[in-house]
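I am attaching a structure below and will ask some questions about it afterwards.
Of the protein chains in this complex, all but one are displayed in their positions.
This part shows subunit A:
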Amino acid sequence: MPTSGRLRWFIFIGLAPSVALFLLFVIAPMIWSVYYGFYDWSGIGDSRFIKLDNYKEVFDDPVFWKALKNNLIVVAASVFGQVPIALILALVLRKTSLFQRIVRGAIFMPMVLSSVVIGMIWQYMYHPQVGILNFALDWLQLGNLKRQWLGDPDIAMYSLTVPIVWNYIGLYLLLFMAALSNTPAEVDDAAKIDGASGARKLFAVTLPMIWGTIQVAVILCIAGSLKAFDLVFVMTGGGPAHGTELLATYMYNNTFNIYRFGYGSAISTVTIIISFMFIIISQLLLRRDQRQF
């Protein structure tokens, strides 16, 4: 009994610093931002209590809904782009030949680059005059497919999802490879003895074995996409004419460009609530899926 009491104390003390930091730097600002959301405040000077006006405005603001829609595009592109591609790559690149190692390195490379660098690289690729993409289309005699990739509000958001997906595949590849190498060899052997191979083995054995990791990956994906900011900020800044505005960039622009700290806070609060909802829904969906296997 004394041992477990001591252990409990030790756990408590060991956790205390990180819990304190978490409370101070994550939870407290969150509560502050909910609080500021009730005020009309320009960042300097007096603030004015305006009850729910900011929150009402958020729901009436067409740009907010557009930003949410754009965010959903990013979520969809990430969940249905990053996760499956990373999974397929992980299955293909399981062996450790030199070629596969090089490919793995290449896929992982964007992870170690700063988002600003990636943004600049893709900005040049999409450049209407000197961009390699339009050059390539010309060269392939597909000149009529040339677009102003980041300048046309109708397609700019989709153009932006490509670098976002490309950027983070490496992370999920790493997750899946770790999960695959953690599946016990006995299961493989058992499957072999039972005569399962190919697609059947993949769907009946391998995928269920790493389902937990896939679940985690999807949640990371959704959470990451909802707070996406850096690449879009670098490449378009939310423009043209709010065409690629995300919740985070819209919040940033409101807070730091036009100094509506209160309204920016209200947007963050609503974003937090939306993010929670998405995570909960995705959790529920994936849990049901698991039972089918």
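We take it that a residue touches a chain if its C-beta (ideal position, glycine included) is under 8 Å from a C-beta of that chain, and two chains touch if they have at least 3 such contacts; residues count from 1.
One rule holds in what follows: contacts and distances are computed from a predicted model.
Novice: Name the chain not shown, per its UniProt record: "Molybdopterin-dependent oxidoreductase", "ABC transmembrane type-1 domain-containing protein", "MutS domain V" or "Extracellular solute-binding protein"?
Specialist: The record for the missing subunit names the protein "Extracellular solute-binding protein".
Novice: Using the touch definition up top, pick the residue from A:A20, A:I102 or A:V116 that touches the left-out chain.
Specialist: Missing-chain contact among the listed residues: A:A20.
Novice: Which listed residue, A:V26, A:I44 or A:I193, touches the chain dropped from view?
Specialist: A:I44
Novice: Just to verify: which one of A:G151, A:P208 or A:G224 makes contact with the chain not shown?
Specialist: A:G151
Novice: Please identify which residue in A:S4, A:S97 or A:Q129 touches the non-displayed chain.
Specialist: Candidates A:S4, A:S97 or A:Q129; residue touching the omitted chain: A:Q129.
Novice: List the subunit A residues touching the unshown chain?
Specialist: With respect to the unshown chain, the touching residues of subunit A are 6, 9-10, 13, 16-17, 20, 42-45, 123, 126-129, 148-153, 236-237, 239-242, 253, 256-261.
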